[in-house]
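First comes the structure, then the notes that go with it.
Yeah, one chain of the complex is gone here, protein chain that is, but the others are all in their spots.
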């Protein structure tokens, strides 16, 4: 059994879902393991990670709109140091979560046919986001 | 240290929460490990996994109704290729999540007394759902 650590940097984000499936799969392939467990961890409180439908752009837009409805911009927040998109960004990160665990089997992540891995940028202006990776297996 | 992989198939789902605690515990017991980490991963974008109260059927019904309120059927969605329950199913999967990590200690999952593991089917018609399992430990 062995382990590997790494990170993926998304240097210049735009708001919404940014697919990182290929970058994650490439990193995993580079570790040369066949079976194991991959963990992704987003090191931010206003960006997050999720797994969703990777085929229909309309589904991605509906998902972004739903997240914005559940945790809306509003003047009801006490914390607004960085503007009106500050607090909703934190709430949207809680709603969607900052870590993912995906088994590796037979050399491939066990993602279903329609599952993609996404970084969610919840702030309006571009950010540099770092996702820590950990793989254990053999 | 060693690892094991497997899967649980729920062949013919109905909408709502389907308890799989016993099936998961049986698979874990079959691996003959005492301590470790179990990961469950739902390979779908319109079904999900969660841990909740396993005693009161009323709590399960309230939870199903709440999920439906937070991510309702509506004519506001752009993506409806497979009908009105298509997009809400994706949203409900994001709300609840598709992976679970549960430590194993002394031969048992560390679930609390009232915690059960559930597959959530968010589509109306029956589906065949696959949950990948990964256990590492000794």
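Should a chain be cited, it is by its letter among A and B, assigned in written order, with residues numbered from 1 in that chain.
By our rule, a contact is a pair of C-beta atoms (placed from the backbone, for glycine too) under 8 Å apart; a residue touches a chain by one contact, two chains touch by 3 or more.
Values in this document were obtained by computation on a predicted structure and should not be read as measured data.
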Touch criterion as defined above, residue of A:17, A:95 or A:110 at the omitted chain: A:95
On chain A, residues whose C-beta touches the chain left out of the figure: 1-3, 5, 37, 39, 41, 43-45, 70-71, 76-79, 81, 87, 90-91, 93-95, 97-99, 101, 130, 132-134, 136
Positions on chain B contacted by the hidden chain, ascending: 1, 35-37, 50-53, 56, 58-59, 61-63, 65-66, 70, 95-97, 100-103, 105, 110-112, 114-115, 136-138
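The rule is short, and it goes like this: only the chains that are shown with their structure count from here on.
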Distance between the centres, which are taken as Cα means, of chain B and chain A, whole angstrom: 20
